[in-house]
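Let me begin by presenting the structure, written as structure tokens, before commenting on it.
Removed from the display is one protein chain of the complex; every other protein chain stays in position.
For chain A:
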Amino acid sequence: MGDSKRHRILMVSDFFYPNFGGVENHIYLLSQCLLKLGHKVVVMTHAYGNRSGVRYMTGGLKVYYVPWKPFLLQNTLPTFYGTLPIIRTILIREQISLVHGHQAFSTLCHEALMHARTMGYKVVFTDHSLYGFADVGSIHMNKVLQFTLADVSQAICVSHTSKENTVLRSGLPPEKVYVIPNAVDTAMFKPAAERPSGNEITIVVISRLVYRKGADLLVEVIPEVCRMYPNVRFIVGGDGPKRVRLEEMREKHSLQDRVEMLGAVPHAQVRSVLISGHIFLNSSLTEAFCIAILEAASCGLLTVSTRVGGVPEVLPDDMIVLAEPDPTDMVQAIKKAISILPMIDPQDMHNRMKKLYDWHDVAKRTEIVYDRALKCSNQSLLERLSRYLACGAWAGKLFCLVMIIDFLLWRLLQLWKPAEDIEVVPDIVLSLDEDRGMSQDFQAFNEDHSLR
């Protein structure tokens, strides 16, 4: 371990493989790129069904599936101090230097960051979503976030809008928040060799069919577009509570042969669905960063999307047509997209995407954040408590109490199970195949999934 810049990172989140989603993919791909840069990465998440214990993934990525069952929306039951022993053991065994938590909605992440700070480790947090301020759920979540981020070393957000939102919710100084966007695996999302021929224009929608993703907007937009353009057809992939409404819309307007409903699309088949279309439609009502748009652009599709959240920052103006989130404006945007479609070259778009987004670039920028985090000074308990006190009149004192108890429990644990007794894991460095591209990793990722 001569290289002093080699970090030993523990990624923590409730959301990881075998679940598929934005956060899960982000953690996996970021970890793979960091491994390629020579760092050590270990992931910690909760058990998924029978999948409990230690597993190894491609590239030697070690994953701890801690035997806690999820209790609500993939989150582990928050016990405050219950996770302290296991986290301490993992941190000592793997000789971790830095803990990186993901997603504000993950209870495991908050607990891990709290314990890591108590034990003196440096901590980085990445926020992946936008939240409001007005409803009860958001108010409580923001308070919890304020607690966790009161003492974080650095924070990362996936878009500039997300940075504004996180800074307002948590009260962090803006200089502590880095904006490092997600990226897309361009080797996997390649356009078709030949564009779908014929004079039919196919519009693809792939999203969860829920209110938040604008499924109701689709119900208004699709019949109108089908009426205006007889040569347009829709492919709708995804499932959810609003699927019934879309089926009803199909029946009502007799669009069975023009609107194809695919149901839930496994991640491995997303590309094949995308390349069968010309235009990608995203109707989300809120989005911190939309990876689906990147995947579509990488496959050479022209995107039509609602102008919400961080979406305007994601693509250059000539690759996306933005609309206000209401049906009339969206129909106008689709009209404009259809008119500029002949000028779009999918291969050209794909090549541009390769330059605009790259996971290796994301990993390098994250590395800079880690370097800065490790340069932060070590603080004693008293200095840290003053930061928690600033969180609020009542909340501040409560947070201080929580941290003091955590500190005492940690000391107790040190006496009961001294660090010397915990066996340290030796470093196993796999021979890295330099030629192997990210796509093979991703393929292995998907094959792992299909074997289950």
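Simple rule for what comes next: a contact is a pair of C-beta atoms (placed from the backbone, for glycine too) under 8 Å apart; a residue touches a chain by one contact, two chains touch by 3 or more; residues count from 1.
Everything below uses one rule, namely that contacts and distances are computed from a predicted model.
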Among "Ribosome biogenesis protein WDR12", "Phosphatidylinositol N-acetylglucosaminyltransferase subunit C", "AP complex subunit beta" or "4-hydroxy-3-methoxy-5-polyprenylbenzoate decarboxylase", the UniProt name of the subunit that does not appear here: "Phosphatidylinositol N-acetylglucosaminyltransferase subunit C"
Candidates A:223, A:309, A:346 or A:396 - the one touching the absent chain: A:309
Per the touch definition above, residue among A:176, A:208 or A:245 touching the missing chain: A:176
Sole residue of A:31, A:45, A:146 or A:161 that reaches the chain not shown, by the stated touch rule: A:161
Absent-chain contact - pick from A:54, A:368 or A:401: A:368
Positions on chain A contacted by the hidden chain, ascending: 130-134, 158-162, 164-165, 167-168, 174-181, 212, 214, 216-217, 285-286, 288-289, 306, 308-310, 313-316, 325-327, 355-358, 361, 365, 368-369, 372, 375-376
